[in-house]
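Questions regarding the structure given below will be posed in turn.
One chain of protein is taken out of this complex; the other chains stay put.
Note that the chains take the letters A, B and C in the order they are written out, and that residue 1 is the start of every chain.
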Amino acid sequence: MSSSYGENLRLTVFGQSHSRFIGMTLEGIPAGKKIDPEKLAAFMQRRAPGKNEYSTPRSEADVPEFICGLVGDVTCGAPITAITANTNVRPGDYEALKTTPRPGHADYTAQIKYGGYQDASGGGHFSGRLTAALCIAGGICIQLLAEKGVRVISRILSIGNVFDEGELTESTASKSFPVVCDGRGAEMKEAIKKARAEGDSVGGVIECAVLGLPAGLGDPIFGGMENRIASAVFGIPGIKGIEFGAGFEAAKMTGSENNDAFTVKDGRIETATNNAGGILGGITTGMPLTFKAAVKPTPSIAKTQKSVDIITKTEKEITVTGRHDPCIVPRAVPCVEAAAAIALYDALLGRNKEGYQI
Amino acid sequence: MSSSYGENLRLTVFGQSHSRFIGMTLEGIPAGKKIDPEKLAAFMQRRAPGKNEYSTPRSEADVPEFICGLVGDVTCGAPITAITANTNVRPGDYEALKTTPRPGHADYTAQIKYGGYQDASGGGHFSGRLTAALCIAGGICIQLLAEKGVRVISRILSIGNVFDEGELTESTASKSFPVVCDGRGAEMKEAIKKARAEGDSVGGVIECAVLGLPAGLGDPIFGGMENRIASAVFGIPGIKGIEFGAGFEAAKMTGSENNDAFTVKDGRIETATNNAGGILGGITTGMPLTFKAAVKPTPSIAKTQKSVDIITKTEKEITVTGRHDPCIVPRAVPCVEAAAAIALYDALLGRNKEGYQI
Amino acid sequence: MSSSYGENLRLTVFGQSHSRFIGMTLEGIPAGKKIDPEKLAAFMQRRAPGKNEYSTPRSEADVPEFICGLVGDVTCGAPITAITANTNVRPGDYEALKTTPRPGHADYTAQIKYGGYQDASGGGHFSGRLTAALCIAGGICIQLLAEKGVRVISRILSIGNVFDEGELTESTASKSFPVVCDGRGAEMKEAIKKARAEGDSVGGVIECAVLGLPAGLGDPIFGGMENRIASAVFGIPGIKGIEFGAGFEAAKMTGSENNDAFTVKDGRIETATNNAGGILGGITTGMPLTFKAAVKPTPSIAKTQKSVDIITKTEKEITVTGRHDPCIVPRAVPCVEAAAAIALYDALLGRNKEGYQI
Partner (left out) sequence: MSSSYGENLRLTVFGQSHSRFIGMTLEGIPAGKKIDPEKLAAFMQRRAPGKNEYSTPRSEADVPEFICGLVGDVTCGAPITAITANTNVRPGDYEALKTTPRPGHADYTAQIKYGGYQDASGGGHFSGRLTAALCIAGGICIQLLAEKGVRVISRILSIGNVFDEGELTESTASKSFPVVCDGRGAEMKEAIKKARAEGDSVGGVIECAVLGLPAGLGDPIFGGMENRIASAVFGIPGIKGIEFGAGFEAAKMTGSENNDAFTVKDGRIETATNNAGGILGGITTGMPLTFKAAVKPTPSIAKTQKSVDIITKTEKEITVTGRHDPCIVPRAVPCVEAAAAIALYDALLGRNKEGYQI
């Protein structure tokens, strides 16, 4: 199904940008797991809009209300459902989109797919708003992974043509604008401001790493960690590419350059390099699982654009109004972590199934 | 499950590199579809080993034997199972891999995951040999898509640091070494020969396009065409990255550059550019669906490499023997097409489900 | 997953007896389908408690609030989520059940499965209360089936040892106490009152028929209509048996008695009898699909019962307090219809997938 994910757990996200609530149901989480609501709220805040100059002025509290599945803060084995209200809704902005679709948005494809019955308001079910539901589920999985010593971290690798330098570490990931080099971070912010000033937008790349993973998670062929993570990460609107470890760079290397030599460090088997991004044959090696995701520039821009009238099949100009981020990359960072955490916790439950207790 | 794919059809691939047979079962294909065995054999031949100087000398006939699901050449509605024998097996090559894993291979992760019970011979279930099963299913789906006017084409975009030029077209895709610029093709072949001569290997990038697609295939969030295709394509061993349309380049653009303006051409709604790769909101636009997949260099190289003895936890050198491609990119081309075709035919069946007949 | 159902649609039910809300998400319903809220409310009322002398005094409004998936009353293609509040909650009744389980309830198995973390209050996720969520989904599917001329009807076949007479028809199904013979109905009500007066409870059998079905729904082997319907109907707490057509009686017949002869009636192929219950090889014949479901007597009874203290492993008497139906059969009737409708609409979408438009 379009809005469900998972093999050993099952996540369903629901809601439209301007429906009464959005939310998620997470099935398959073992009973007896404590969920820290404050940590979850703090995680959600990293995605929340309206916080600073480079995000949308739309403001949503984004506090998940758990309506079932927990007793106090502890999972009871039943499906966990949390909802959050869409409080700051301005439906008037989106009237004409069914016949004159916004370039880069799902307006046109939704119109074709749903025959005009889609909820066009605010992008409906295609809205980035739905990533709040993803982050509820992901925030839970991050806490469950942390119990096992697994941490999901990430940084902004680039905004437009500005690239960060250095290596992603946990201290970088904890920054409010997570870049290794704050000077490059300042340039990135400038690029965003400039795009906004020009009625335009800008994209970027997010790097994510999962640390502390045991070896042995994932399955061959279609159940590989690449498949599973890609399948979750492409659930975030605007993601157009993903690569693991050296990724597209590996395609330029020779085998002797790309292969990660095995080595022993502190009595533990590791690899000297990590071009594989911690995955061989779809299965975790125990090295950091690393990947990069490409985020396209926000399609909603103030500049006038060319579109068509679907009914009359004539060309037509369109000016997108409404409130939008000139760059969604900063807010997409926790979404990417959420998607990765869900994929990994799902794989970890699958590892249990085989008779290993992690 | 690790070896199954699909929502509206279900593909299961089975077999190990050196088991008696490998094969696949494909459920959910409507009854009454004619499968042309010669076209399928021709498609399989593009993947088959042992054909030329830049592939492994291992030779397998790779003719699928349909053991059920067809009456004559026509689908009967029951699951379709085809098998193909592993005739050219040399198990002796792989004895020591359980304790001394080959860098870049799944030997180590298989050992951890399966506790030593894995079939290590020839890479077992992780072997590229399994892509023959993928190609049986993909070859069927390609024929079923062709009935609807949908064509899946691809080319080698790069080998190592040699990049093709120009645009992918159907005539390029029909070449035995599918590149637009044959001069670049010659350079690519040189790069492969050089790698072989040095006991090394080389990777590359494959570009794929699906033409003639109707708009409206795919679903929002986790059911997007990006999710579905990535989930299938990462089922091919050695794929480490995928990007759709402009992909990672889109991350460098502004919204006004990246957004594809809608336009009317011959009375049909199209986009002036196709940075979206024919997918908006996870759903096909009717433009060519385009993506690129990064293939890592073959991990099996003749050069001596560093590994470890898993038991004694001491470092150790390893020299990989056996028969291997210095570059799997040419043989991976039909595999990528197969994976894309399976994902698309699955989505097309899902579109039927909604009450549209395609 | 435990709380999900469906192949072509996906239903997830969530909530516990005393959580803030219970609800359901239904994915995969095509866009553009009008849902009549009054018809749905009327259907829900048939299940609602507190209406008469033979049901629990617990009163719940049971009006589904749709929080997403509809625009006005019309499906928009996104997952449909509806919730309904648990307003009449008395958690105090259920304190001691974790250590002293009620016979016939899930208290003991929940304790073992969830290690004491289950929500014991009101039976938690095991409560019959969850069938309200099932009825939301089922009520929607009943409306969608009605569009195609398909009607789901049922009657009370027996309560305790009192059996109805005659054949199930649509006029019987529309009665508030759906039995053919009202005299037998009066006896059934007496049996319920008697059970209540004795601090006891009573079970019964529900007969269900689906009329107006096209031939060709369902799949062989595990996808048969028997498998699909059984899988949904056993989702209703207290159902302990199901039989299709002649069912267990067929086991006593000879083939010449049990086989339904084909015949032509008004130019349409039918069978002269319907011992098959409208299903051959798992697939609908176009005759009424008929089945019977056995409902056990409500396990909550006022009489003192024998239980154990799980901790001390000593025997112990238990008296169940709280508000309970002396017979859940009347309220289970719409639940059985709901389950059947969900299974059939799911199969009908699957039939579309194959290229037939129903």
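In this section, a residue touches a chain if its C-beta (ideal position, glycine included) is under 8 Å from a C-beta of that chain, and two chains touch if they have at least 3 such contacts.
What you are looking at is a predicted structure, and each value in this text was computed from that prediction instead of being measured.
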From C:Ala48, C:Val202, C:Val336 or C:Leu349, residue that would touch the chain that is not displayed: C:Val202
Chain C residues touching the omitted chain (full complex): 1-5, 7, 13, 101, 103-106, 108-110, 112-113, 125-126, 130, 158, 160-161, 195, 198, 200-205, 215-216, 219-224, 226-227, 230-232, 234-235, 237, 239-248, 250-264, 267, 269, 271-272, 275-277, 279-286, 294-301, 303, 305-308, 310, 313-315, 354
For chain A, the residues touching the chain missing from this view: 8, 28, 30-31, 78, 220, 349-350, 352-355, 357
For chain B, residues in touch with the removed chain: 1-4, 10, 12-16, 19-23, 25, 27-28, 31-32, 65, 67-69, 71, 74-81, 83, 110, 113-119, 124-125
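FYI, only the chains that are shown with their structure count from here on.
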Centre-to-centre distance between chain C and chain B (centres being mean Cα positions), rounded to whole Å: 45
Distance between chain centroids, defined by C-alpha means - chain A, chain C (Å): 39
Computed distance of Cα centres, chain B from chain A, in Å: 26
Per-residue multi-chain contacts in chain A, two or more chains: 1-4, 13, 110, 113, 125
